[in-house]
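Note that one protein chain of the assembly has been removed; the remaining protein chains are unaltered in position.
As written, the chain order gives the labels A and B, with residue 1 at the start of each chain.
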Amino acid sequence: MKSKLKVIKSVAGALLLGSAVNASAADQTILNTSYDIARELFATYNPVFQKHWEEKTGQTVEIKQSHAGSSKQARSILQGLPADVVTFNQVTDVQILADRGKLVAEDWKSKLPNNSSPYYSTTAFLVRKGNPKNIHDWGDLVKDDVALVFPNPKTSGNGRYTYLAAYGYAQDQFGKNATEQQNSFLKTFLGNVSVFDTGGRGATTTFVERGIGDVLITFESEVNNIRQQYGADDYEVVVPKTSILAEFPVAVVERNAKKNGTLDVSTEYLSYLYSEESQRLLASFNYRVHNDTVKAEVADRFPEVKLLTVEEIAGGWPNAMRDIFANGKQLDQLQRR
Amino acid sequence: MASGQRHQQRVGDRPAVKYTLIGITLVLTALLLVVPLISIFEQAFVDGLAVYWDSLGDPDTLHAIGLTLFVALLTVPINLFFGVLLAWSVTRFEFPGRKLMMTLMDIPFAVSPVVAGLLYLLLYGNNGWIGEWLYEHDLQLMFAWPGIVMVTVFVTCPFVARELIPLMQQQGREDEEAAVILGASGWQLFRRVTLPNIKWALLYGVILTNARAVGEFGAVSVVSGNIRGETNTLPLHIQLLYEDYQATAAFASASLLALIALITLIFKAFIEWRQERAEQLH
Partner (left out) sequence: MPSSLSVASAKTRHKRVLPGFGLSLGSSLFFISLILLLPMTGLVMQTADMGWSEYWYVITDERVVASYKVTIWAALIASVFNGVFGLLLAWVLVRYEFPGKRILDALVDLPFALPTAVAGITLATLYAENGWYGELLAQWGIKVAYTPLGIIVAMSFTSIPFVVRTVQPVLEELSPEEEEAGITLGASDWSVFQRIIMPSLWPALVTGVALSFTRSLGEFGAVIFIAGNMPYVSEITSLMIFVRLQEFDFPAASAIASVVLIASLVLLFAINIWQGRYLKRLHGR
């Protein structure tokens, strides 16, 4: 009953005020623009940082959150969304802010350790209980009777990582120059896909709730979330022997932060992600982290993988986008009927 | 209503026809509209009533509800006003370009909402020519509520006129012309002659505008910036919750949107009731 009353009251309040700015009591406010599935993560991190900032400077800070697909977020920032920091899951989406809008520093990658990527993940498989199709590595995914679900590389960064990881495996397996064998592998791989959802979440729903496909390919961090959400017993996680390094880049949107006078707090907001406390928090969300102490603590949860980088597979993101994912290029050619 | 009369006066009043048609309609509606609705509520209540209320009581959800209603409250009157004027001008007068104007009015139906949002963004965003001026003057239209209202007005603006035009065309302008000849003023003419004739269509226009305004996702998502507790409307909030594995909370909010759509229908029932009472008094 109480919450019912609260609903009515707040709705009425919001109506009266319109969207008038909530008078904030904090000394400073920053806007963190992030990818769509990081809501819980930053809801947990923000109070930790607020405490840290107050201890350090005696000032309070309010952190507003914006979540959506990271390409869309980048588009919004280019068009004037006043974000102070970005925490994305796509390197290209930060890069475009530097290239097109001069919004982040040219050398943003070297501003923080590990290519400005405080945590990372890789691409892994989720299979049904007992692993009935006996899936252990990328090579098992091209068998005739295996149906795959992963998001569309054309619309989803998650899907692009999956494709590149498969490509990396093919290069590893058949040799860098065996283009024909690589292509035939990739063609079968793409042919085995049952449904191309536009995003990672849609693919998860298709696999888990609709019961379609034998293997869901997505970020390792996601795979673990799914098991927690939908029950650990019905699914098994398979981490292949080789996979791809998926970085989660962060950067200060300097032009906005300067204008808003929040450069210091924004920089610290990102640096603090590297602290032991934060790294432990990140690891609890199933991301792989860099801090050695934390790494040792959680080693049993993250199997050893040979991680290929996008540089190794495709010569970096700009090349990958141009030669593989662009209209009419490798991916489109392989998907042609 | 003819139902009181003994023998058939109008088409389809024969019981066999009547009940067959009602039967088919009910079955089809049940299959195509009711079951999906039930499915939404089922998923909203899957964890019980307490969780349902809790998920609606979340401050961000509450703000999203408030913002959505606020946007609809601004959008509906704007579109009502211009919709009536538009319908009046194209059905009551002949002028060159009339058909073209009627077609232009349908642009929002023909443009994919995401593209509509993008067009507004390109115009008023930082890279557009108006956007630069706005930036220099520190006016934030996009990624704030004015932008959301603007695209919602765009997406929903044809509904009122679209409802009125076929009806007003079908009715012709004889009644109004007669009234003018009898000396009615402009406002009197509208209130006494036009309004009674078009009130149902007008109401449907408002209902549709409202329904579409509260439910619009594609266009709004482009210009909103998705800032939680600030520019997240309810449909955007639902998307966010769903993406974040909060399916129950997402469907709880979705059930609420379905209810908001029904509010307009209660409004309609109220008007019907008032009118019936007024008729009884006279």
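Structure notes:
The definition used in the following text is that a residue touches a chain if its C-beta (ideal position, glycine included) is under 8 Å from a C-beta of that chain, and two chains touch if they have at least 3 such contacts.
Keep in mind that what you see is a predicted model, and the values were worked out from it rather than measured.
Residue B:204 is the one among B:52, B:70 or B:204 that touches the chain missing from this view.
Set against the missing chain, the residues B:51, B:114 or B:134 yield one that touches it, B:114.
Only one of the listed residues, A:155, A:181 or A:271, touches the absent chain: A:155.
Residue-level contact of chain A with the missing chain is found at 69, 71-72, 74-75, 96, 100, 152, 154-155, 193-198, 202, 205-206, 209-212, 321, 325-328, 332, 335-337.
Residues of chain B in touch with the missing chain: 1-3, 8-14, 17-18, 21-22, 24-26, 28-29, 32-37, 39-40, 43, 82, 85-86, 88-90, 92-95, 99-116, 118-120, 122-123, 128, 150, 153-154, 157, 162-163, 166-167, 169-174, 176-177, 180-181, 185-186, 189, 197-198, 200-201, 204, 207-208, 211-212, 214-218, 234-235, 238-239, 242, 250-251, 254, 257-258, 260-262, 264-265, 268-269.
By our rule, only the chains that are shown with their structure count from here on.
Separating the centre of chain A from that of chain B, both taken as means of CA atoms, is a distance of 36 Å. Chain B meets chain A in the complex at residues 53-54, 56-57, 59, 62-63, 65-67, 69-70, 73, 121-122, 125-127, 131, 135, 140, 142-145, 221-222, 225-231, 240, 242-245. If you check the complex, the residues on chain A that touch chain B are 3-4, 6-7, 10-11, 13-15, 17-19, 22, 31, 36-37, 39-40, 64-68, 72-73, 75-76, 78-82, 101, 199, 201, 225-226, 229.
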